[in-house]
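Here the complex is missing a single protein chain, while all its other protein chains stay put.
Order of writing sets the labels: A and B. Residues in every chain begin at 1.
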Amino acid sequence: MSTFWRNHRHWMAPTLFIMPGALLFAVVIILASAQTIWVSFFDWDGVGAKQWVGLANYAQLLDDPQFHVSLKNNLIWLAMFMLAPPLGLALALLLNQPIRGMRVMKSLFFVPLVLASVTVGVVFTWVYDPTFGLLSLIFSSFGATAPALLSDEHFVTFAVVVAALWPQVAFCLVLFLAGLNNLSEDLIGAGRVDGARGWPMLIHVILPQLREVSFIALAVTVIGALRSFDMVAVMTSGGPFGSSTVLAYQMYEQSIFSYRFGYGAAIATVLFVIMAVFIAWYLHTLLKPEREGV
Amino acid sequence: MASNDMIKLVTRAPASRRQFLIGAGTALAGMTLGAPAIAQSKELTIISNIGNASQREVLQRIASAYEKESGVKVAINNMDHEAHKTAIRSYLVVGAPDICFWFSGNRMKAFVQRELFDDISDLFARENYKSVLGPAAGAVTVDGRQYGLPLGGLLWGLFYRKDVFEEKGWTPPKRLEDLLTLGEKAKSAGMIPVSMGTKEMWPAAGWFDHMNLRINGLDKHMALMDGKMSYTDPAMLPVFDKWAELINAGLFSPNGTSFGWEQAAAALAQKKAAMMDLAGFIKYGFPESQQDQIAFAPFPEIIQGMARYEDFALNSIHVPKNAKNKENARDFLAYFYKPDNLAAFLETESAVPPRNDCPPSKDPLVNAAVESLKTVEGSAQYYDRDTDPDMAQEGLKGFQEFMAKPDRRDQILERLETTRKRIFKA
Partner (left out) sequence: MYPRPLADDAPFRRFAYTSMVVLILALWLVPLMAVMATSLRSFEEVMAGNYWGWPKSFNFIENYMAVFTQTAMARYFLNSLIVTLPSVFGVLVLSTLTGYVLSRYRFRGASLMFALFVGGNFLPAQIMMIPVRDLMVSIGLYDTYYALIVFHVAFQTGFATLFMRNFIAALPDELFQAARAEGASPWQTLWHVVLPLIRPALAALAILTFTFVWNDYFWAIVLTQSDAVKPVTAGLNNLRGEWVSAWNLVAAATILVAIPPVVMFFLMQRHFIAGLTVGAVKG
């Protein structure tokens, strides 16, 4: 037994190590997602019998004006969320100074990161409230009337994204502070000897060293943008009249309130496909240097 | 460079190890605590979606009294009203409680058709409920069998503050023209004529119901609800034309989609608005000391001679088909449904008792509704209770949009018609 183990442990040990995590992940996450894709080919009210409809759900999606709105909003989310990494980096550069009390201030900057999205959503509804909100107070101090952002079909998504950016920027800030903590003094010194400062220094010396951190920041930002469900649910419920709905929320709404689980699953699948494009690019970029390094 | 850091990390390790062990210890303690409670032999679980604290208290009090009397242990699980709408679709299929709260009418029917609510006709017969319920029994009846007990009835109409109307010398509008005139007066007094918060969408549908019932009557309204009438039917046009007239006259709260109904009710309480379309639970938006100022008036008449039809929504209480203790559940329902208990429960939301043998209410809002109901010739429940839930979702959204953008009437109706055709396979 023990010789068997010794002869084979080079592959058995890693297999044993990876099994629990991989199995659990496969059963709960992968299988569940696959099931949802399967459901998207059925007409199903979530309770009774499923009826095979082939691609009918997808065909309906194409004609659904709400779907187009959701899709557009998802793109707005993704695009605007891309502000989080640069803003986080800017804040990190600001805070990366050996000044007394800086540690405490850094911690305070992180706080939005740990708040529940229910909390963030509630707070920002107060900010935007057209009668007693912070925004209307500011506008009225200039003698102007604040726009009711959450009631305006053109602005509402932007307003929700701004709220969602608050914790997201904090997240990126944390990551970049960690990255700045670990820059190579040698390279910076060499850069300074060469007379690099300001932008050229940042772009040619610092950013390349922050590549890995930026990568993680990008990943959590995209995840954040696509997990936009909570903020939409808390702040607008997708309204007014569906104009701030995103795919994740529409899927939820269709499944839960309209009993259209097959249709909801089709929306989820579309979201998944969009995601898959990003995942493929991400993994490709992430794994490339390692493959080349071998 | 990296190994340099490693040294720093290793020297820091003791602290993080300690932290980690504390975490792990607590985690293990959690594991043992994590075991689910073992079921007792005689017990009853209830899922309630009651938001109001005092109504929860009354339910708890009734449950405790029942516990003492019967020896059955009653556990009440409270859920947020909105979250409950999500959860019920899960728990009725799996892990059902013994009793749950829901809405009668079409929303109940959706679960009856899927065989998720228990047929409690036996309880009805045993307790002879039909003799005390009258028409309310119809709201929980499908194909001659009963699937729940009706709770309080919510009569929808206009609410206003007595003191404000007295002070200004206003009277509640009898006809739509009066509403417009009153609107002008309110505006010149610096008030919003009708407080309307459509963030949760449904309040706009209440207004639609009123307009449609006043213009087209109950039969056509129900035909629309049942998917038998088109949303692009010419009969719908006057409803939306009149409604647009009100909207364009600036009758409703600006930016209404920003507010929930609570905020809209608070505006009435704070004398920032003159009226609001809701049911008795409007009082939740008022401080207790001012609740006696709330007064009720029926929605104004539009077409002269049209019989008076109203939205009268009945909440209900059910035994899920998959309940484990169905006999106990019936037993508890019979206890809960005793006139005194039921009346105490309904008092807190100013709802009209469905039983005619409940003790007379001391609540002026309930009495006003009871009085008003005497001239009602027929009732619907509420848009999202009367029509298919899938249709309701689109409809609510459409009405919300119409109130913000009345000029999009045709687009909205077109969209609703497409949805209706899909759902009712018309």
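Quick note on the criterion: contacts are C-beta pairs under 8 Å (C-beta built on N, C-alpha and C of every residue); 3 or more make two chains touch, one makes a residue touch a chain.
This one's a predicted model, so the numbers in the text were calculated from it and none came from an experiment.
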{"item": "Residue in contact with the excluded chain [from B:44, B:58 or B:79]", "value": "B:79"}
{"item": "Per the touch definition above, residue among A:55, A:75 or A:105 touching the missing chain", "value": "A:105"}
{"item": "Interface residues of chain B (partner: the chain not displayed)", "value": "1-3, 5-6, 8-10, 12-13, 15-17, 19-20, 23-24, 26-28, 30-31, 33-34, 36-37, 45, 47, 51-53, 56, 75-83, 86-87, 90-91, 93-95, 97, 262-263, 266, 269-270, 284-285, 287"}
{"item": "Residues from chain A at the interface with the omitted partner, ascending", "value": "9-11, 13-14, 17-18, 20-22, 24-33, 35-36, 39, 46, 91, 93-99, 101-103, 105-120, 122-124, 126-127, 129, 131-134, 137, 166, 174-175, 177-183, 185, 188, 201, 206, 209-210, 212-213, 216, 219, 222-223, 226-227, 229-230, 247-248, 251-252, 255, 261, 264-265, 268-269, 271-272, 275-276, 278-279, 282-283, 286-287, 290"}
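We adopt the following convention: only the chains that are shown with their structure count from here on.
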{"item": "Residues on chain A engaged by chain B in the complex (per definition of touch)", "value": "45-48, 65, 128-130, 148, 150-151, 153, 182, 184, 186, 236-237, 239-242, 253, 256-260"}
{"item": "Chain B - residues contacting chain A, complex", "value": "1, 5, 85-86, 89, 92-93, 110, 114, 116, 198-201, 254-258, 389-390, 393-394, 397-398, 400-401, 404, 415"}
